[in-house]
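The complex appears here without one of its protein chains, the remainder shown in place.
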Amino acid sequence: MEAARPLDALNAARNKRVIVELKNNKQYVGKLKAFDIHINIVLEDAEERIDGETKRKLGVLFIRGDTITILSVG
Amino acid sequence: MEAARPLDALNAARNKRVIVELKNNKQYVGKLKAFDIHINIVLEDAEERIDGETKRKLGVLFIRGDTITILSVG
Amino acid sequence: MEAARPLDALNAARNKRVIVELKNNKQYVGKLKAFDIHINIVLEDAEERIDGETKRKLGVLFIRGDTITILSVG
Amino acid sequence: MEAARPLDALNAARNKRVIVELKNNKQYVGKLKAFDIHINIVLEDAEERIDGETKRKLGVLFIRGDTITILSVG
Amino acid sequence: MEAARPLDALNAARNKRVIVELKNNKQYVGKLKAFDIHINIVLEDAEERIDGETKRKLGVLFIRGDTITILSVG
Amino acid sequence: MEAARPLDALNAARNKRVIVELKNNKQYVGKLKAFDIHINIVLEDAEERIDGETKRKLGVLFIRGDTITILSVG
Partner (left out) sequence: MEAARPLDALNAARNKRVIVELKNNKQYVGKLKAFDIHINIVLEDAEERIDGETKRKLGVLFIRGDTITILSVG
């Protein structure tokens, strides 16, 4: 990855499986479909995980940016 | 879904039943009637759920965007 | 309600009795007299409720928007 | 009160005795002398109250808007 | 004081001894030397107080505005 | 380092190993690849550490700026 700006890294992750973690410690795993400058995120085939365990299947999931701490390419 | 931007996903969910979760862990289920760039949301036939159990029927419900963590298409 | 934008729903609730809930879990009930884009709100004949019980009569009440979680038409 | 906008209600309260409550649950009572769009507030002859009891007389008091939850006309 | 705007009250307090309280409940007392629209504040001959007791002498002190709850003219 | 502005210090750290700490006390170590004015950060070969112990290897990691407290050049 030779990203000059952080959003380039998100762009490179589009359509890939990513892990998104929230300030409330919940974790969402899914395919990254969309994001914007506020880091609002849309995942497809999303699953919620708590302590590494799948809790719920959520389908299309919108995550509000200001609740996110990190996003990693799974 | 082939959303380029996160708000496209919200637009696709308009008039569908969605689940909205808040920073205070409350959950609201209802038909998505309106949203804006702050992710302020209006649900119709809304119900409040705590730990998966319906607590209150709320009718038309306005949810302030900065209190929202996730929105999923139910 | 056929609101295109969330503030249209607030506009439709003007002069009606609404319930406003805050991040600190307090609840205010009153007639919606005014609001703005920050969701600052003015209620008339407002009452404060905690756990569903009326605690105080407050008359004209200004509520700062960023402390609000939800508003429902009572 | 026939306020179209929330700040009109604050304007109508100018030079009147108001109660301001903060996110930290402290309460300030005094004469409303000034406010701005951030809801920064100046009270005159202000008193701090905790659980309804006067704790301190504070004279001229500046309150930063983002710490305020509600303001009522006493 | 006949302040039309809250910052006029801060301006009138310049070079006077003020008490600044923070969201973390710490209290700083000193001579008000500077402020801006974010309510960033500079005190001279500042002292930190916790529960009314002087804890530290701090000399010139910069306080970030968004951490402030109230400022009173001592 | 003769940085006039804080972002110059981040720029000087590009492609170097840095330690990023978050408000939730988690620590991420990795090579600094990108940053922006919001202090959104991208690390490469990132590791999560809790209490100084490596917990997870995360590869390419996006960190949302508003969750960061400090960044040091390791």
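A, B, C, D, E and F label the chains in the order they appear, each numbered from 1.
What we mean here is this: contacts are C-beta pairs under 8 Å (C-beta built on N, C-alpha and C of every residue); 3 or more make two chains touch, one makes a residue touch a chain.
Bear in mind that the values here come from a model prediction, so they are computed numbers and not experimental data.
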Interface partners of the hidden chain - shown chains only, full complex considered: E, F
Touching the absent chain when the full complex is considered, from E:13, E:29 or E:61: E:61
Contacts of chain E with the absent chain, listed as residue ranges: 22-24, 26, 28, 33-36, 40-42, 44, 46, 58-64, 66-67
Residues in chain F touching the chain absent from view: 1-10, 12-13, 23, 25, 39, 65-66, 68-73
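Criterion: only the chains that are shown with their structure count from here on.
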Contact distance in steps, from chain B to chain E: 3
Touch-network distance, chain A to chain D, counted in steps: 3
Chains contacting each of chain E and chain F, listed by label: none
Chain centre separation (chain B, chain F; CA means) in Å: 33
Multi-partner residues of chain B (each touching 2 or more other chains): 23, 66
Chain-level touch network, classified as line, ring, star, complete or other: line
Touching pairs among all chains present in the structure: A-B, A-F, B-C, C-D, D-E
